[in-house]
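For this view, one protein chain was removed and the others were kept in their places.
This part shows subunit A:
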């Protein structure tokens, strides 16, 4: 990394809230020394190689427990075997969320409780079995009233838990891959191209005659994005792909799993609109680009908040909204 830039960064940070004194604000070397510094030439000039211990560090291949003297470095260390370089950019959607959307959502969802307010006590979500029967002793608790689904708790939104995007999962199922695996290869390449992560393939768990599925045959691929990749994918989706889909009404209002994850589908033609596929569309075999399901995971605990978040980042919804 550029050393002078680091020094500049610490100087500019001094104006803000950060600690002004820092070890990296040490005075720079003289201009003469800087101009003459050439690490590559220096290495070439060296007649004998440096001992490996001076510049090579091999982390242990296996983790042998916390008491072993040879501990692996943390995954964020470039020398770690688990290191994955990132981030490379500061995505626009993330910046918009931080600067605009999060504070607006918090203002929208604010519920006021006057001083001295105490929330009325609620009954337990899982009730004990009460009655004279001796079999009620030590029996697992009863499910919630009115159904056996134990929904996530809905907490009031504060500055700590403003709904945010957590991840996006792309999923595509290509049953034709049972006869010709090329379909699955193409599907995997398309998903990797548009998502920038490696895909996982999935086999049919059991045979379904109606769908023509045979057990154990690989038929589907998924890609799960988080962080920077997720923001870039959603940004492309919202700004480039979705506006170009013909007669697209939006995401159906009833979509969602009632715990803040919302899905929609893209047809094969829509997937081909992604810029990564478009640049070399001809290299994909004709009529093999599959459609896919896009599931957006949010930290909201109900679909209403998740829909509020998604519509604020620019995903339209249509039809009756079910929470």
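Operating definition for what follows: contacts are C-beta pairs under 8 Å (C-beta built on N, C-alpha and C of every residue); 3 or more make two chains touch, one makes a residue touch a chain; residues count from 1.
The definition used in the following text is that contacts and distances are computed from a predicted model.
Taken from the listed names "Protein Abitram", "Large ribosomal subunit protein mL46", "Actin-related protein 2/3 complex subunit" or "Mitochondrial import inner membrane translocase subunit", the protein name that UniProt assigns to the chain not shown is "Large ribosomal subunit protein mL46".
Across A:51, A:120, A:134 or A:147, the single residue that touches the chain missing here is A:120. Seen from subunit A, the chain kept out of the figure touches residues 1-6, 8-9, 12-13, 28, 34, 37, 39-40, 43, 55, 78, 83-90, 92, 95-96, 98-100, 103-104, 107-110, 112, 115-116, 118, 120-123, 189, 279-280, 283.
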